[in-house]
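All protein chains of the complex are present and in place, except for one that has been dropped.
Coming up: chain A.
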Amino acid sequence: MLSPNHHEVSSPSHFQQLLSADLDRVSVLNFWADWAEPCKQMNAVTLELAKKYPSILFLQIEAEAQSDISESFDIESVPSIILLQGHTLLQRISGADAPAITAAVAKFASVSSTNPQSKTDLPPATASNTAVSNPSEDLESRMTKLMNQSKVVLFMKGSPDAPRCGFSRRICGLLQDQKVKFTHFDILSDESLRQGLKKRNDWPTFPQLIINGEFVGGLDIVQEMVENGEFAEALAA
């Protein structure tokens, strides 16, 4: 039988209502589909976990019926589990990984049952479809900080291990071939940074390579600089 902290989400407004009833608690979103066999296992696991952790909210979301919700969490396959605390993304689990969800719930359950480390009167940050971001920090100074986080910084789509576009993949390959150490930032994870960087660097596309805090170019330019020796010069500076 369903326990009071376990719900099947019927609509985006139902979803919002359930979440906003208590924005301090941890919630587990289980995106499932009846045509995907592995979902049966995860559905059973979440049901059991709901009984064991009454202070955590467990939401069953039929991924296709609730496509707006699925899209806002970038759900690409089922089963997928998203752990939230209020509007903050804690963890994402793809696939029927029962040990992973059990461990994740146990981990975050112990966090939420202790006294909060701080209290605030401010309303919660508006929901974003991204990982944790800090909207109150000045965008300009955030960009400056990121551009200087290491000597070579790459703003790209995805990450070097999992690039989400061909140009981003190729520039990572190029940097690795040139044996350049670099850090990266996934601009798909933060829309305000994505737009802010385009304006800041006066460049309409990603990837964007930064050396010593200055914008150097995209894939074409960096390739050309490697060929004409400018790249080595920029790194030596």
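Definition applied: contacts are C-beta pairs under 8 Å (C-beta built on N, C-alpha and C of every residue); 3 or more make two chains touch, one makes a residue touch a chain; residues count from 1.
The working rule: contacts and distances are computed from a predicted model.
Trainee: Name the omitted chain as UniProt records it, choosing among "Ubiquitin-related modifier 1 homolog", "Coatomer subunit gamma", "DNA-directed RNA polymerase subunit" or "Bola protein".
Mentor: From the choices "Ubiquitin-related modifier 1 homolog", "Coatomer subunit gamma", "DNA-directed RNA polymerase subunit" or "Bola protein", the unshown chain carries the UniProt name "Bola protein".
Trainee: With the missing chain put back, one of A:109, A:221 or A:235 would touch it. Which one?
Mentor: A:221
Trainee: For chain A, enumerate the residues touching the unshown chain of the complex.
Mentor: Its contact residues with the unshown chain are 202, 215-217, 220-221, 224-225, 228, 230.
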